[in-house]
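Quick one: structure below, then a few questions.
The complex is shown incomplete by one protein chain, all other protein chains being positioned as in the whole.
Chain naming follows the written order as A and B, and within any one chain the residues start at number 1.
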Amino acid sequence: MTDPSAPGLEVRRPMAAGRAIRRSAWTVTIVGLLGALLVVEKLVHPALNVFDMQSLVDGALPLCLAAMAQTAVVLSGGIDLSVGPMMSLVNVVSALLMTHATSGQAVLIALGVVAAVVAAGALTGAVIVATGVPDIIVTLATGFVWGGLALHVMPIPGGAAPAGFAALMTGQLGSVPSGLVVIVAALAFLWEPVHRSPAGLALYAVGSNRAAAYLSGVAVGRARVAAYALGGAFAALGGLALTASTTNGNAASGTSYTLTSVAATVLGGVSLVGGRGGMIGPVAAALLLTLINTLLTFEGVDPNFSLVVQGAIVVLVVMVAGLVLVRRRGA
Amino acid sequence: MRRHLTPAMNLLEVRGVSKRYGAVVALRSASLTVAPAEVHALLGANGAGKSTLVKILTGVIRPDAGTIEMGGRPVHLTSPASAPGAGLAAVFQDPSLVPDLTVRQNLRLTGADSAAVRRWLAAMDLRVDEDDLVGDLPLPLLRMLDLARALAREPRLLILDEITAALPADLVERVFLVIRQWREHGRSVLFISHRLVEVRTICDRATVLRDGADVGTLTLAERTEQHIVALMLGPMATSDDAPCPVGPDTGPQPEAAAPDRASAASEARLLLEARGLAMSGALRGVSFSLRAGEILGIAALEGQGQDALFDCLAGNRRADAGEIRVAGRVLAPRSPYDAIRAGVVLVPADRAHALLPQRSARENIALPLYNRATRWGLIDLRGEGTRAGAAIARLAIDTRAQRQVRRMSGGNQQKVVVARWVAAGFRVVLCFDPTRGIDVGTKRQIHRLLRDLAGAGAAVLLFTSELPEIALVCDRVLALYEGRIVHELPAQAADEATLLRLVHGLVREEPVG
Partner (left out) sequence: MTPSPAATDRPDTGALRPRPAVRWSAARRSLADRPALTLAGILVLLLAATDAVSPGFVTPHQLSTTLLYAAPLGALAAGQTLAMLTGGIDLSVSATATAAAYLIAGLGAQGTPRALAVALALGLVVGMTNGIGIGIFRVQPLIMTLGMAGVLGGALTLASLTFTNGVPVVPDAVHELGSGTVLGYLPLNTLVWAPLAVVLLVGLARSGLGRAIYAVGDNPLACRLAGVRVWQVLLVTYVLGGVLSAIAGILLVGYTNAADLNLATPYLLQSVAAVVIGGTSILGGSGGYAGTILGALILTVLDSLLTILNVSQAGKQMLYGAIVLGLAWIYARTALVE
């Protein structure tokens, strides 16, 4: 919508479709895919019931939260390779502290753990900003440290979680799996307020173009630290979800989530260079990955095969995206 | 302290500001005053310290010493975020808008008053859809948006750093219009530009920096361009301007494009032919031919398809239709590799697109020698050294910082890019605005080098955003407008006024070729 008389000022709009749809096309696709898969499965296996939904959500909850943790950081232009070890650490620490706790105490413990992990996340971010060492290296190193600490706290699996606390995250609220409530609550009360605030804009801005953000007067360092702190909050919830679902602590419980959280983030349409994407996509992608896993198991396929499928899906999807990019550039 | 020309009360007063990076002194001691209701120019060759001073004034970096006062009060800028509070707002060389946010979000990010931004845009006869992603907007529009955003902050001093560098002439006019209005309202502007003509058009006074210190403040109406250039270059530079002077700024127009050169070229071999090159939206059937020994200029406003033309000749993008012939043989490059093998090489506009910043000058120059798998064996170090050394000597590259190219000066970096192709060999060199952001001295050397290369039998296609360069360096010139060649004329006829009309598409004639 610029002055037509000025040559060279035409706005490039890659597609004619509505802007809102174009900008969230990927998220819509992933959510649609998830829905379609659920419907198909329901048609093929009418036996699929509420209980299966419950186990799907329970199984997906840690990954959903891990993906949210990763997304918060990736949007700001970073990457967090310590998500998995941090979840392990939260898992063992909370399981240890909750061993003889009542449900009420467990909730307090959980809150304390979240607060501590937010601080740890902020510290990680501060180290990255202060040292100028690439995110990938710093979080790899902090991952070593968290993993070591987890092992130190609990060399062999142990600890416990009170049933009431477990039910809070993996039980049911009415007929709705409480895991779903946790996800929605995390989105609504943790992500949305940030997303809509100037801090959220700053987070996207530093991820999109750090130099431009700095020149625009954004406190770049503060925004990056905030992203890691927010990521910490989600990672802590993810670790607590592990405690709730297994009701014990295991220093290796979170290990796999570093890589799967990155996979879900990318599959959820978040650009790994930052600044582009949302939170719904990665959550849907995490559910999708878990659903595929569940369905394959349901079909009697070896559960390990799902790892192959997950890896292949991620690679294929990003390859297709890459191909689209190459095509568009060539045109 | 240079107070003799200033009114009693200065708006901005900078005294003895200095900045060093490790062993490198970027700014020795710079002082500067800007009066209320004044458009003040900051001039200086590359490396004189202009950009460092601008960064200090906008809070991007902090000075090691010196004081800055606004309206008599000392200000301490700690980051760009603290500049508006001091009454300063800047439009930087690089757009400071975030590409993945919409215009509206960008305005929110900085707390700008979007109604005021819209008003300023309207004053410049522009409208922007605030729901557009900034990344989808063309560069000139981003500049204008940046300007409108800065104006909307109602700063007491507006800092414009090379704002006209990438703007088509009509937008430059609108910028000037706004600057004049701004001055009439009693506000001030600090205007940084390489284009002396513009500075003389719009500015009241100018402060000249040389080697990191201010060497004089002058009232522009009282001084000639020669005087300013002499001040910028210092006592050293006046001796070597005879063979290839530059721009109207440096004095009388020389007989640069001698007619005998053009006629000699017409008998030489055809090296590059384009037939009906088209690319969606950008190029609409461009045809021309270029002979050995000839320098063909392209004159165009920003965004008339010159980027697409150079990209498809260099193999960086593919044309939708049309044919390229190099020395008579068809070239359909799928990547720059194919074009380079055929002898067509590119000197891109942005040096950051051409250089390996962490590697040595020698490795940068030798890069094309290892561009295919068959050359991935052991390196003949002596042979490589000879080739690179010869190119370095021919271009007179200052090799003091050669261990890492990123430590070299801008002009030297540009020479390394050209040296790469001198060492690798080529038939046709495509130069896209090779003198953008380069100081006058290096500009001259590059002009001379282009003539040398042509003299040695190469063909040169030169796009330049500085129209006076065309008459100086080229043999012929093509005017490009909206993806078409609208006119062709010999360089001696290409005075600035004619070219300006042509690039605005004001002379409608049969497309050439």
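Assume a contact is a pair of C-beta atoms (placed from the backbone, for glycine too) under 8 Å apart; a residue touches a chain by one contact, two chains touch by 3 or more.
These numbers come from a predicted model, not from an experiment.
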{"item": "Residue in contact with the excluded chain [from B:Gly85, B:Gly281, B:Pro357 or B:Gly383]", "value": "B:Pro357"}
{"item": "Options B:Pro140, B:Pro368 or B:Gly411, residue touching the unrepresented chain", "value": "B:Pro368"}
{"item": "Residues of chain B (touch criterion as defined above) contacting the omitted chain", "value": "21-22, 60-62, 78-79, 94, 314, 316, 335-337, 339-341, 346, 348, 352-359, 363, 366-373, 375-379, 381, 404, 407, 420"}
{"item": "Residues of chain A in contact with the chain not shown", "value": "77, 79, 127, 129-134, 136-138, 140-145, 147-152, 155, 209-211, 214-215, 220-221, 259, 262-263, 266, 272, 302, 304-312, 314-315, 318-319, 322-323, 325-326"}
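Keep in mind that, in the parts below, only the chains that are shown with their structure count from here on.
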{"item": "Gap in Å, rounded to a whole number, between the CA centres of chain B and chain A", "value": "44"}
{"item": "Interfacial residue positions of chain B with respect to chain A in the complex", "value": "58, 60, 79-81, 83-84, 92, 94-101, 105-106, 108-110, 125-129, 131-133, 136-138, 140-141, 168, 170-171, 280, 301-304, 317-318, 481-482, 505"}
{"item": "Of all residues in chain A, those that touch chain B in their complex", "value": "1-3, 5-14, 19, 23, 198, 201-202, 204-205, 207-209, 211-219, 275-276, 329-331"}
